[in-house]
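Written below as structure tokens is the structure these notes are about.
Only one protein chain is missing from this complex, and each of the others stays in its spot.
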Amino acid sequence: MKLCHFQAGLDQPVFLISGPCVIESEQLALDTAGLLKEMTDRLGIPFIYKSSFDKANRSSSRSFRGPGLEKGLQILETVKRVIGVPVLTDVHEDTPLAEVAAVVDVLQTPAFLCRQTNFIRNVAAQGLPVNIKKGQFLAPWDMKHVVDKARETGNTQIMVCERGVSFGYNTLVSDMRGLAVMRETGCPVVFDATHSVQQPGGRGASSGGQREFVPVLARAAVASGVAGLFMETHPDPDKALSDGPNAWPLPHLEALLNTLKALDDVVKAQGFIEQQFLN
Amino acid sequence: MKLCHFQAGLDQPVFLISGPCVIESEQLALDTAGLLKEMTDRLGIPFIYKSSFDKANRSSSRSFRGPGLEKGLQILETVKRVIGVPVLTDVHEDTPLAEVAAVVDVLQTPAFLCRQTNFIRNVAAQGLPVNIKKGQFLAPWDMKHVVDKARETGNTQIMVCERGVSFGYNTLVSDMRGLAVMRETGCPVVFDATHSVQQPGGRGASSGGQREFVPVLARAAVASGVAGLFMETHPDPDKALSDGPNAWPLPHLEALLNTLKALDDVVKAQGFIEQQFLN
Amino acid sequence: MKLCHFQAGLDQPVFLISGPCVIESEQLALDTAGLLKEMTDRLGIPFIYKSSFDKANRSSSRSFRGPGLEKGLQILETVKRVIGVPVLTDVHEDTPLAEVAAVVDVLQTPAFLCRQTNFIRNVAAQGLPVNIKKGQFLAPWDMKHVVDKARETGNTQIMVCERGVSFGYNTLVSDMRGLAVMRETGCPVVFDATHSVQQPGGRGASSGGQREFVPVLARAAVASGVAGLFMETHPDPDKALSDGPNAWPLPHLEALLNTLKALDDVVKAQGFIEQQFLN
Partner (left out) sequence: MKLCHFQAGLDQPVFLISGPCVIESEQLALDTAGLLKEMTDRLGIPFIYKSSFDKANRSSSRSFRGPGLEKGLQILETVKRVIGVPVLTDVHEDTPLAEVAAVVDVLQTPAFLCRQTNFIRNVAAQGLPVNIKKGQFLAPWDMKHVVDKARETGNTQIMVCERGVSFGYNTLVSDMRGLAVMRETGCPVVFDATHSVQQPGGRGASSGGQREFVPVLARAAVASGVAGLFMETHPDPDKALSDGPNAWPLPHLEALLNTLKALDDVVKAQGFIEQQFLN
């Protein structure tokens, strides 16, 4: 599948969607996008910049939600123009979709909303590539129905994204089998390595996270076989205004990407023997 | 808490929210509401009629979604006027809330949407009692943050509703501890006995259900201690246009309610000894 | 089914298996057994005294394991003779079964060992009633195979016991549907209300527990419909040498049993409507 300026798929090099969880300031956005572009260029990893203008589903209403739509879109437009990278942002049920779609290159739908039929259709109908996150409550084989709803709009650029499944309370687990199962949708499969280590609600009024497992799960997913990776990053995660506990520190990102790229090269050269056994 | 024409709480008789999942026709709505009213009057169970005008989050886009907003509200208004019962319906992110709030007595929010801050606030801001369903991905102690968001609008008539938590794929489990935990929100706690036996996505393009466990879980919840019960019913569940596999057959409902009322009387007369041990 | 001096089943009054987790001393055993006998006699609840001589599967090897076989059996024999109650103890793969069977009235097998074929058969072959705890890893419908193995020895006095199922890490959940499912084994179904609130390994080197939920789950199970209840108790759980955090305080037991007995009377008088829907 063509995605922005590159091809995405199990037979293509792994791509990266990355950036700080929420847009904190124009300067931070430009700085992180610039560093990420240089880094991914060096490694030969196609890159899409991600950041949110409004975190509509924070655990508590006292959490920082972002700069809002207008200011957020303006910053994303600046990133796109100045740094020269495609940008992705997530939209919600009350987002003016056309306004967002006029600026960004890729739309993303939140995991909690994957079963909202009208919403998924409205987003897909914008005609941009869409990254659909699988709900924490959904079996991987049930993503096929979600994808069908999106495709009924005529949009063929649909990606599906694993970000962990509910496992008891306040914990997610990443089922690597799901990555293979979701291939059968025909969509590029993306693994979200930072939300997968979230501990939803695990710190009382905000979500916790286990940053130390980001590299473990990212390596596992790449070796399982994915089209792309999603990883939130921050120059100083302990000071991040959203999802700091599960963000991967930007100063350690190139080292991690280097390993992931090497694994991706190996596994894609070797092929996916399970395809002979999946019906 | 005052709810419609009665008092709701752990020190009050259990109330019932019931009706067919989706509004199939005016006649079916009137017939079921009439039978439910007579039955609950006989048993001394305060009653609210429930039915949906649009099932926005069906597994597949080929499923029946209901009569739509206008026709649906007209039928609910007729039920209310002709049968003389309060009515509840569920709303979604794209529902015109004021239109619905002008007709119904209680609003209900879907489990998948319990973390959508704007939505929860907008619904609560209508000033009607709200039944907030707990997400299948949420720990019971995390409902306190959801309730806080709703209460910030000034609405004090908030209920919380357990409807099962994700347990592996395509299955839910009902954790009766959660009913006690959610008491600490100060809201009346409702147990949804029919969605709790849903098998999400369990039949391919639609959800399955285990009707045979409805009485087991309903009895367990009443004995655990709840303010109210939610149970979808249908004169002939195998012909229901939505959620038939988990609906409880109307012809068997009075027998079940009779048992539940007797259990509720016993447990509320005896008191809840755990309150001494919960901090 | 005949069990010790009474009949056990869904059409019989609920019975109780109770006592301190581990035999701490002869005096404590006699005191607790005496109080439990008086209390259950007052309430008309058939009673079996339970205590362990060796906790073979403690989380850490530094935990107290009990008085050992010889001393333990001697104390159980004294309890039986002096107090006049039947006694139950749990056995392990290296327990000399015949020695234990010569003293006690009921044998119990640990949840972790429910899939050990030889063990289950050897225990059943002693010819005493056996309470088989369902593994935390087992689906309720799979207990049928365990029961089949036990019955192949010719023993017909088999009970099955729910004690929670794994739910993420360090937590169990009690699925009340399982109590109905396990009826289909034809065995009396017992609910273990104190191990169900265990948090396995939840306190580092020992297991934690949530005592406050014992009454909630016990009421839920009785209303779901069980033949018997299992509840560990202790005069002062905070000083108990094993499983204190989930033991129910003896001074609060009669109040709880009073409620449970009342619920059991109601539910068994009303009948189990789900039986018409279970195949």
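Letters A, B and C mark the chains as written, and numbering starts fresh at 1 in each.
Just so it is clear, a contact is a pair of C-beta atoms (placed from the backbone, for glycine too) under 8 Å apart; a residue touches a chain by one contact, two chains touch by 3 or more.
The model shown is predicted, which means the values in this text are computed figures rather than measured ones.
Remark: the omitted chain is touched by one listed residue; of A:45, A:124, A:179 or A:250 this is A:179. Here the missing chain is touched by one residue of C:29, C:88, C:138 or C:273, and it is C:138. Remark: the residues of chain B touching the chain excluded from display are 167-169, 171. Contact between chain C and the absent chain runs through residues 56-61, 65, 92-94, 112-113, 115-119, 121, 135-142, 145, 148-149, 152, 165-166, 169-170, 200-201, 205.
Panel shows chain A; residues 167, 173-177, 179-180, 197, 210-217, 219-225, 252, 255-256, 258-259, 262-263, 266-267, 270-274, 276-278 of it touch the chain omitted from the view.
The criterion applied here is as follows: only the chains that are shown with their structure count from here on.
In chain C, the residues touching two or more other chains are 167.
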